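Got a structure here, written out as structure tokens. Questions coming.
For this depiction, one protein chain was excluded, whereas all remaining protein chains were kept in their positions.
Up next, subunit A:
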Amino acid sequence: MKLSQLVFKSMQKNMRHYYLYFFALIFSVTLFFSFVTLQYNESIIAATKVSGTASSGFEAASYMLYFIVLFFVLYANHLFIKRRSKEIGLYQLIGMTKGLVTRLIAFENILLFIGAVSIGMVLGLLSSRLFAMILLKLLQFDAVVTMTFSKVAVVNTLMVFGVLLVIILVQMAFMVRKTTLLSLFNASKQADERVKSFSVFPMMMGAIGLGLIIYGYYRSTVLFTGQTTNLFLSMVIILATTIGGTYLVFRFSVAFLLNLFRLTKKGHLNLTDVLALTPIMHRMKGNAKSLTLITVLTAVSLAITTLSYISYYSASSSAEDEMPADYIAVDGREEPFIQALKQEGIAFEQKTFRLTSAQFDLATIFSGDVIGMFQGNTLSDALIIPLSDYHQLNSKVQLNKGEAIITGFSGFQSNIMPIEAPIDLTLLHQESEIPLRIKEVNDTAVLAWRVTAGGFIVVVEDSVFNQLQRLNSEYAIGYSTQEQTSINLTNADEETYKQVEKLYKQTGANVLFKSHEGSTVNKLSSQRSTVEYNLNLFGTTIFTTAFLGLAFLLATGSILYFKQMSEADEEAESYRILRKIGFTQDELLKGIMMKQLFNFGVPLLIGLLHSYFAVRSGWFLFGTEMTTPLLITMTLYIVMYIVFASLTISYYKKIIKQAL
């Protein structure tokens, strides 16, 4: 028989094994090719011009993607070889030389790669259109997406997968060379993990693992506070302790705890123990590494996705913080704008806030760690608004004599240097002192960020406000803005907003500050254009990180799924036995579900915990809102894991059904 005939014969016979590997290859090509196509697409290039870093961001992401793909394909190939070890052994048994076997497998792989790359590119072209539409939507960029077959992308993809093929061929040749017949036949037998007696070592190692994780978590919570002196070193320590700890927990604690539990049963196992507990224990030694890897990758991708989603999510909420109303004008410049709105018959609401300033000593409200940052100069300005104006936002607030509240204190600032109410704050104006008791600190945005310049706002009784206003009319300190008017449109549609945007600019209501000669003009932007600006600025980053997160998620999910598929194949014999001696398919499936709860649930749970602490440590650098984006991405991940787990269970179901 000629080599090519032999190849086709064996490919035909091993279709089931190929199918998985082939799918993994196609999937990788699709993902990679669609991303690279996107990178070189004209409409995308046009849309991402706003952020100057887009193209380098894309490039960095494509390297990352290459690593994901590399890792994923190598892993799939590893599983593929393992599943076929018997076949490879058989070839050698019937007298093929190792050289011939290597050539045979190489030939097969080349065929598979050619097929996968061709199919993957077609799918990639189709999906890149979808991704492009998503990206443009993120950027709020109206354009029809035309996808062209980019030559650069094709060459790029061919090169990347060519290199990958070479790596795989070398890996294969190496494996065939170094394996003996006997080891090939035994390759699918797993190392056996069982602890016969109560042993101190695994218990200690497991405890150490848990301790490391907890220590890493603790370090992450104080990462961006005064307690951390070397940021980089801290990050390395956190990564090392959590990853190392995770491995130790998987490698020692899990099997140890399960074994303890098993020993208490004294041989009287129930069916779940038989189907879930004992196979998990049995495979734990071999699976610890891959479970750790999957957990860490899940955590990393979840954290990346969450952080990028936080910045995206915050694009509008941080715009709302920056511009707490649709349109804002200061010091009476709203008049012509309001006239114009009335003329056009556009419905709106208006709130006016009177402002004045005072000074205070930072040292009285912030802790020592924070004060160090100001290097001795601790006198700062505060913006003051009267309670009666604040009532427009919240009519319930009441202040007793000498009481005040702090508002507009949020984001980065409130995380790095928190203020705990109640606290005493003394307002200063030259020689005058007004002692106040702050009874509440909140993050309600009242004034435009450009007006406050990041400082917080103190809401005081009207009498106090009047006193300060009088003092400032004699000798002005602090902020120059005297009044802010917030204008919100009611029931406006898209067209109206566009029209009003023009009016806002034409009437000069957007001017914040104008020098006497008119040479420097500072302008405010409407809330909508602030959102747009933010989206444009972060859109590409968000898209690429989300894309990578998705790639990671799909890769880890598929790996778990593939792993379980081959585990199911290996355990088919057990299911046959169990069905013979009278267990029903449903009973077996119940046990399998418990097993999957562990296989998917534990990496997911630990991954979620890891990512929670990762995100918590520095989310405020990315945006203004943590809980919602975190919950949404976590839910998405949980859903995806449930999908993969269900796929796995349905595969098991098939195996169980066919077992007898």
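We take it that a contact is a pair of C-beta atoms (placed from the backbone, for glycine too) under 8 Å apart; a residue touches a chain by one contact, two chains touch by 3 or more; residues count from 1.
The rule is simple: contacts and distances are computed from a predicted model.
The listed options are "ABC transporter ATP-binding protein", "Cytochrome P450", "glutamate synthase (NADPH)" or "Molybdopterin converting factor small subunit", and the UniProt record of the chain not shown names that protein "ABC transporter ATP-binding protein". Of the candidate positions A:I167, A:V274 or A:I419, contact with the unshown chain belongs to A:V274.
From the set A:K86, A:K439, A:R579 or A:R616, the residue in touch with the chain omitted from the display is A:R579, counting the whole complex. Of the listed residues A:K86, A:H282, A:K514 or A:K653, the one in contact with the hidden chain in the full complex is A:H282. Think of the hidden chain as still there; on subunit A it touches residues 192, 194, 196, 266-271, 273-274, 278-279, 281-282, 574, 576-587, 660.
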